[in-house]
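Provided herewith is a single structure, encoded as C-alpha cells, for subsequent inquiry.
The complex is shown incomplete by one protein chain, all other protein chains being positioned as in the whole.
The first chain written gets the first letter, and so on, giving A and B; residue counts start at 1 in each chain.
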Amino acid sequence: MENYLYTALFAPLVSSLFVALFAARPKMLITGIIASLLIATSMVASFVLLINVNTYGPLHVTMMDWIAAGNLEVPFGFVVDEVSVIMMVTVTLVSTIVHVYSIGYMDHDKSFNRFFSYLSAFVFSMMILVMSDNFVGLFIGWEGVGLCSWLLIGFWYERHSASWAANEAFIMNRIADLGMLMGLFLIYWTVGSFQYDDVFASVKTMDPVLLATIGLFLFIGAMGKSAQFPLHTWLADAMEGPTPVSALIHAATMVTAGVYLVIRCGEMYTLIPDVGFAIASLGAFVAVFAASMALVNNDLKRIIAYSTLSQLGYMFVAAGLGAYWIALFHLMTHAFFKSLLFLGAGNVMHAMHDELNIKKMGGLYGSMKATAILMSVASVALAGIYPFAGFFSKDKILEVAFNEGAYFLWFALFIGAGLTAFYSFRLVMLVFFGEKEYVKYGLHPHDAQPFVIYAMLPLGLLAVVAGFLEHTFEGFVTRLLAQYEIHIAHGTEALLIAGTLGIAMSGIAFAVFMYKRGGFPKSWEESVGYKLLSNQYYIPKLYELYIMRPFTSIARFAWLKIDTKIVDFTVDLIAKIVYSTGQNARKMQSGNLSDMLRWMVVGMVVLLALALFYRPMA
Amino acid sequence: MYEIIAFYVFATLTIGMFGIVVMSSNALYAMSALAGGMIFISGFFFILDAEFLGVVQIVVYSGAIMALYAFGMMFFDTTRDVSEKMRSKKIAYTLSVISAILVVTILCAPLASEEIEAMYPSIDTVGNVQMIGVVLFTKYLVPFELAAIMLLVAMIAGIVLASKRMDEYLAMEENEIEYPKETK
C-alpha cells in the first residue's frame, strides 16, 4: 500500500523532471502525453488509496528523517487519512483532465514543454501539501504551490502585465505566510513538535488565548492562499496566466489550500469558536463582496475568478462555524464545476482568438454546442439548482449558518446565492446567446478539438452527480472530522431549501430575461455604483497608493543610500585595506641587504620588548 | 682589586676598538681595530680563568681570521676611503640604542636561581687546559669531530671559490690550460 502512496506522490515529480529536460526545446507532443499519463497514474493510485482507506483506515508512512537538530525533529512523513485522500482524489482528477486539456489548448504555444513541467511540479507540491503529516511538510507544499503558481501565472513572461500579476500573487502569498510562520513558531514553542497527532493531542490542554492566537495566525496564512479580503486582489489579476492554469490552480487546488488548512486544524478551531465565527463572518463578507464585483465585469475569466472568490467565502463560512465536512464537500464539488467553467472559458477564448471581453461575443451556441452545454451545466451547478452538485453542498452551508443562529451570515449567503445565479447566467447569456457581436470583429469561431471535449466530460458528469454522494461522503469523512448535527425542524428546513432554490431560480430567470432583451440600459454604466463595482471598489488603487508607492520609495532609498553607500562601501573598504597593506608591505622587500638587516634588528627589538614587558608569570 | 681595574681597562679598550671598526671610513683602520679588539677580548678570557680559550682566541681569531681578512683586503681596492652612503641614519641609531637599553635592562635584573647545577663542573685543583681536554674529548667528542669536518669543508670551499677553474686544472695537461688575459 505504501507503494501506492509513493506513486501518487512522486509520479508528478517524475513527470515534471522528465519534461524539464525538454523545456528549452520547441514543442514536443510526447511531453504532454507522458505528463498526462503520469498524472493519471497518480490519480489511479489515489483512487486505490481511497478504497484502501475506506476499508482499512488511515495509512501513515515516514519516509525519512529530515531535520534532527537538538529537540527539533521533523521527518518527511505522509499520512493518507480520510481528509487527505479526498483532497488527493480531487487534485489528481482535476489535474489529469487539465493536463489532457492543455495538450489541446497550448497547441500553438512555443513553450509547450515548459508548461507541462511547471504544471506537474505544481501537482507535486499540492500533493505534498495535502499528504504531509506535519506542519512543516504542509508549509513546504504551501511554498511550493506558491512558487509554481508564480511560474505559471507569469508563464508568458514577456508580457509585462503577466509578470506583474505573478509577482503580485507571490508577494501577497508571502505576506500571508508570515502570519502562518508565526503560527507555526507558536505551535512549536508550545507543543514542541510539528506532527499533527502531537499538536492536536495537546491543544485540548492549551491556554485558550494562546490557542486563539495560533488559530488566528494560521488563518492569516490561509487568507493569503485563499485570497480572502484584504489579500484578494491577486486572484483576479492571476487570470493573466493560461486558462488551464486558472482551471487547476485558481479553481480547484491552490486556493483551496487555505480551506484545507482550516479543515485539517478542525480539532483546534472547535476549541476557539470565537475565532471560527470571525472566519465565518469574513467568509460571508467575501462571498457577497466578490459576487458584487462579478456582476458588472466584462472580462470572461475575471467573472469566473470572482465567482471562485465568492465560493471560497462559502467554504470558510462552513469551516468557521465548525461544519468541516460540509466545507470539504463544497470544496470537492466546487472544484469540479469551477474547473469545468474555466476550461469552457478556455475553449471560448481559443475560438475567439484570445478575446476576453464578453461584450464582444454572443450567439456562440451555434458554433460551439458542446462547450456551451458543458458551461451551462457548470453554471447551473454553481447556482445551486437541484439535482446538480452545487445544490447539495451550498444548501448545506446555508443550513449550517441558520443552525448556528448566525442569521446575518445566513442572509448574506442567501443574497450571495442569488447574485451567483445571476452573474453565472449573465455570463452564459452574453457569451452563448444573444446578438452575434463577434461578427463585427471578423472572427470565425469553432469548437475545440474532440479530445478536449472528451476530457471535459468527466467533470461535467461529476458536476451533475457528485451531489448524490453526500451521505457516503459524510459517513466517510466524519471518521476523522467532527460530526455536525443540524437541529432544524423539518418544516423550517424545507422552507430554507425552497427559499434558496427560489432565489437562485429567480436570479437565473432575471438574467435570461434581461439579456434576451439585450441587457441593461447603457446609462447604468455611468452610475456611481457601477463604477465602484467595475473598479473593484478601487481597492487595487488604494493598495498602490498607500502601500506600493511608499514601499517603493523606501526600497529605492535603501538601495541607493544604504546598500550602495554603506554596505558596498564597507566590503570594498575591507578589500582596499588588504590590498593597500600588501602594497605598503611590499616596500619591505627592497632587495637591499642593509634594509633587511635593519628589519632583523627591528624584529629583535620587538621580541626583547615582549620578553621584558610581557614575561609569563613565573 | 686587580680584577676590577683589569676589567674596566679592557672594557673601555674593547669598546673603543669596536667603535672604530664600526664608525671608521678607512678599511685599513677598521681591520686593524678589529684585530686589536680581538686581542682585548682574549684578555677578558684570561681574567675569567679560561686560559685555553684565551689562547685559542688569539691564535684563531687574531691570527688566522684576521690574516684571512687581510688577504681579502688585498684583493679589493682599499687605498680609497670607503665612501658609504648610509640611508636613514636616524633609524639605525635609534634601533641600536633601543636594543641596547632593552638588553641591558634585561641583563641587569638580578639573576636568581639557586637550582642551577653545573653539568660539567670545573675542578679547581686541575688546570683549565686539562679540564677542557677531558670534557672536549669525552663529552663533546661528536661536536668536535663534526666541527673538524666542517672546517675541512670550509677550506675546500674557500679554495674552489676563490681560484680560477681549479676544479678543472687537476685533470688537464699543461698545454691545455688557458691562462686568462690580464683583467683591469
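Criterion: a contact is a pair of C-beta atoms (placed from the backbone, for glycine too) under 8 Å apart; a residue touches a chain by one contact, two chains touch by 3 or more.
Just so we're on the same page, contacts and distances are computed from a predicted model.
**Q** From the list "Ferredoxin", "Thrombospondin type 3 repeat-containing protein", "Alginate O-acetyltransferase complex protein AlgI" or "NADH-quinone oxidoreductase subunit K", give the UniProt name belonging to the chain omitted from this structure.
**A** Protein name of the absent chain (UniProt record): "NADH-quinone oxidoreductase subunit K".
**Q** Write the list of chain A residues that the hidden chain touches.
**A** That gives, for chain A, the contact residues 586, 588-594, 597-598, 601.
**Q** Touching the hidden chain in the full complex, which residues of chain B are there? Just list them.
**A** Its contact residues with the unshown chain are 3-4, 7, 11, 14-15, 18-19, 21-23, 27, 30-31, 34, 37-38, 41, 44-45, 48-50, 52-53, 56-57, 60-61, 64-65, 68-69, 71-73, 75-76, 82, 84-86, 89, 92-93, 95-97, 99-100, 103-104, 107-108, 110-111, 116, 118-122, 131-132, 135-136, 140, 143, 147, 150-151, 153-155, 157-162, 183.
To be clear about the criterion, only the chains that are shown with their structure count from here on.
**Q** Can you name the residues of chain A that touch chain B in the complex?
**A** 594-595, 598, 601-602, 604-605, 608-609, 611-612
**Q** Note which residues of chain B are touching chain A in the complex, please.
**A** Its residues touching chain A are 87, 91-92, 95-96, 98-99, 102-103, 105-106.
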